[in-house]
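With one protein chain removed, the remaining protein chains of the complex are shown where they sit.
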Amino acid sequence: MPLDHRRLRGPDESQPPELWAAQPRDGGGGEAEESGAAPRDPCALRPLFARAGLLSQAEGSAYVELSGGTKVLCAAWGPREAAEPGGAVAAGRLLCDFRRAPFCARGARPRPGGAAEREAEREAAAALREALEPAVRLSRYPRARLAVSALLLQDGGSALAAAISAASLALADAGVEMYDLAVGCALCRPPRGDGDGDGSAAEPWLLQPGEAEERGSAARLTVALLPALNQVSAVLGGGRGGEPEGWGRALRLGVEGCQRLYPVLRHCLLRAARRRDGA
Amino acid sequence: VLALSERPAGERLCSTEEASAGSGTYARHGSIFASLAGCLQRCAEGGGLPVVSVVRDAEAQLLPGVGAVVTCKVCSINSRFAKVNILYVGSTPLKSTFRGTIRREDIRATEKDKVEVYKSFRPGDIVLAKVISLGDAQSNYLLSTAENELGVVVARSEAGVQMVPISWCEMQCPQTHTKDFRKVARVQPQFLQT
Amino acid sequence: VGAPRPQRSPRREGPGLLGPCCGAAPLRTVEPLEYYRRFLKENCRPDGRELGEFRATTVNIGSITTADGSALVKLGNTTVICGVKAELAAPALDSANKGYIVPNVELPSLCSTRFRSGPPGEEAQAASQFIADVIENSQIIAKEDLCIADGKLAWVLYCDIICLDYDGNILDASTFALLAALKNVQLPSVTINEETGLSEVNLKQKNPLVIRKHPVATSFAIFDDTLLIVDPTAEEEDLATGTVTVVTDEDDRLCSVHKPGGSPLTGAKLQDCISRAITRHKEVKKLIDKVIKSIKPK
Amino acid sequence: MASVVLSDAEKLYIIHGVQEDLRVDGRGCEDYRCAEVETDVVSNTSGSARVKLGHTDILVGVKAEMGTPKLEKPDEGYLEFFVDCSANATPEFEGRGGEELGTEIASTLYRIFSSEGSVDLKSLCINPGEHCWVLYVDVLNDQICTTAECFNNPSHQFSGAWQSLIGSKVLVLRNHTGTFCYQLLECGGNLFDAISITVKAALFNTRIPKVRVLEDEEGSKEIELSDDPYDCIRLNVEDVPCIVTLNKIGYRHVVDATLQEEACSLASLLIAITSKGALTCMKKIGKGSLDPESIFEMMETGKKVGKSLHASLQKVLDEEESLGTTRQKVGFLG
């Protein structure tokens, strides 16, 4: 691995204390019991807190927090001159950046700038762009670029979905013309204790899983919806195979979840608009 | 003009039969939707359909469009064109500058072949210009000053003093009284402040 | 949680000569330095502060539960978050009885348009080095305290400081965030099993870090080579001819003076900076004590 | 994504055609182009395959090497993917664009083929926590690789395994100049499906040498490779999925889109389907959005098409195997 001179480096190797915990198996088990003890309503949404327009330097910004710990901050910048004039003239470009704070997850601290971390961030940024592009009226911004930066401060599960919601709020807050907001929602399918998931009808999908549920899941899905137009702008999921019907149900559940989250985001934007007008 | 409650982007406002889509809105599947979070306005003109638009008061994000009058600062000149940075669209400041070009043939409306760029603009000048094209893959915004009201509004002499226009093509330094050539804009009365 | 200073409501208007200078473009964008000078002549700043006035400072501790300690500091608009993650490693060969503190400042593209995404730029690298120097010079934590078993096991404290909103003076904000986050750190107890020689971690039993010193940074911007203004905004930093940062601890001792180039400063002016930094230290210390106290009872 | 620029009228023609279930090349919406599959085309790999789908031409090589298992999964081996989207295939791949597309495809492949229950990763484990097989899967998008300059272009990087192969190609070119005198300047499209089919075929073809773990009295372990080159393990590819990409064009969707059709599609759905019809991965790609109902329809089509895709592929692979060495290889220049 090439040495990273641009960051201060600690020792070559270090382990999170959890690895040395007195009874590591027990610790993990206790947690599972915790979530298993009170079987939650699979359709329950975790309360979502959203606030727009809180950063001074960004033209638009939003913060989304899911109870359970996920915290995402997003900044958006309106049209700027495209860096390279040779690009498409007819429509603007949307640039997305996704960063994970080194302390955002439990367990080992990922090395910032490491290959695995860069790859994960690049993939999340691409997913974010996929989800947002259909929502933004890029044709209104010829020769220009719009930029969105997301920073995941704490990953408590459903992080990408929260980032999609936050990013679309930030874009709207920046006054970027949009067809609709993009609302993100995540789901996961817990592994079945007996026999492997054969995709039978009873298979429960959990809406907006927490970090522990996500970690132990057999399959995961993130959906983004443009609620007013009833269009799905992002579908990203994978895991142990299941009947398409099962995934279809998950999609339906996710779309429904997005619709339920929409009023919260809408309200948040209106509050920000009022605050702005009042100022 | 009637201002209604605030609307977020994506909200359905009305059907296209009731009104036509104005700024900050778009029409799809026979309905008009908001594309900005802001105040809804309905504006009826004559006998036609009312126009609905969504207006954002705070720092609307503008792009220089064809026909817009922009304020720009000259960065560099050569014999064929002047390169400028666009700072304002109308009276709205841009959050970041956009690059534009004023070609020699677009500086003035008459006697185009006699125009010389360095007798019209100097780096640092503040110029009012109109966008004539968004440009192509090689060039950026094409601007024109071929109107009486367009051209240099602020220029400094070599002594560093703001010069005063004395004709449509000359400005004078109040300190050293040296004269310099410029394509001077006929400044509208409301801007006449020193 | 925090103790904001009373915000001066209605923004003070600048001296009355700020009419549009040309067409539609006001002075602030066309001639920003001239614009500032007109304010400074009147002994005030465009945001309504006096030259020696700090922005409202707030601190929020422990909001990131995935970190072992965290703090969010706001200095006016400038917002900085610091998360500390503790891991275990073998001590370095040349200092067998010491642990590690690894600070890194990140200025992501999120915090301002002036930064690109990708690896840390010059300013972030300089800030990381500054924080590392403050840790070293002030002895905020004795690295010996981080050692668990001589030559075998020690704590590594990764202190990641991320700027969320960049409106100037990130050194003050970062130093403060680091201090507040370290005060929030709870480390699980570690014992070495005599028989197996393996370490055992008890996640249930946690102890706070011993904070030996409380370094506080105070930054000044130098305008036109002479005028000192405190706690500069990003705009002020850009227009200034130089900046200077003074770090002091609770015993009024100087930990660090950071003056990266720019216009020269007389000894008397520097002395003035130091004494103002000492005053500032008291305010900040009071704030942090209050915040720590407010979360302790539970 | 590699793409072509079309005029509005050309797009309209394609969109109307899809509406009428008659595509430009005469296919219906759910028809694949005729595909050619051949395995064991590169001698110095553990397994390889080449698939031609229209003009999309994919070569995949699998190399099994011994490595250490990942920390979090000590009893499993793993797969690594490397995708080379050479600038030769489409000019769009030139520069960083190709690299980006390459990593995007690699991460999608990783997501699909490394997902639980695809390849039996446990069978790749030699001894837990210490040794396992790592399958390096190299994907080379080998469209239009028939010009001499493309082989001699030093800026063009092939991963190590292909180096020898390139040399042989140049030789062939020198000897039979006449056979390469024309080049159909048409690009393929449907990269994901073609790659997944090729990967599956290459995994089917993969043979991993059998090894034994010997333990001496002190507990130190030694690994012994079987002397017999035919003594090897094969992977069970029954549950390895294939990708079916469904491109939304107008109000309908098509499978196996050409590059021109891809240019008319604003959004598409990528679905990974196993031979039993189980869905293991799905992903929307493209600038546009999809309405939920059409996603359900696309999933249905994907399942149906995916199943027959697996059936046809398995049939060809079995046929090739039954012919054994009697069949003359075409190789990658056929």
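Order as written gives the chain letters A, B, C and D; numbering starts at 1 within each chain.
In this text, a residue touches a chain if its C-beta (ideal position, glycine included) is under 8 Å from a C-beta of that chain, and two chains touch if they have at least 3 such contacts.
Definition applied: contacts and distances are computed from a predicted model.
Peer 1: When one chain of this assembly is omitted, its UniProt record names it as which of these: "Exosome complex component RRP4", "Exoribonuclease phosphorolytic domain-containing protein", "proteasome endopeptidase complex" or "LSM2-LSM8 complex subunit LSM8"?
Peer 2: Cross-referencing UniProt, the chain left out corresponds to "Exosome complex component RRP4".
Peer 1: Since one chain isn't shown, list which residues of chain D touch it in the complete complex.
Peer 2: Chain D touches the missing chain through residues 5-10, 12-13, 16-17, 19-20, 22-28, 30-38, 52, 147, 174, 177-186, 255, 301, 304-305, 308-309, 311-313, 315-316, 319-320, 323, 327-328, 330, 334.
Keep in mind that, in the parts below, only the chains that are shown with their structure count from here on.
Peer 1: If you average the Cα atoms of chain B and of chain D to get two centres, how far apart are those centres in Å?
Peer 2: Distance between chain centres, rounded to whole Å: 52 Å.
Peer 1: Would you kindly tell me how far, in whole Å, the mean C-alpha position of chain B lies from that of chain A?
Peer 2: 39
Peer 1: Nearest whole angstrom, what separates the Cα centre of chain A from the Cα centre of chain C?
Peer 2: A distance of 29 Å separates the two centres.
Peer 1: Indicate the residues of chain A shared as contacts by at least two other chains.
Peer 2: 77, 80, 135, 226, 229
Peer 1: For chain B, what residues touch not just one other chain but two or more?
Peer 2: 96
Peer 1: Hey, which residues of chain B end up touching chain A in the complex?
Peer 2: For this pair, the touching residues of chain B are 6, 8-12, 24, 26, 28, 33, 35-39, 56-61, 63, 95-99, 134-141.
Peer 1: Of all residues in chain D, which touch chain A in the complex?
Peer 2: Residue positions touching the partner: 103-104, 107, 111-112, 115-117, 239, 241, 267, 269, 271-272, 274, 276-292, 295-296, 299-300, 302-303.
Peer 1: Where on chain A does chain B make contact in their complex?
Peer 2: 59, 77-81, 85-86, 89, 135, 137, 140-144, 172-181, 226-229, 265-266, 269-270, 272-274, 276-277, 279
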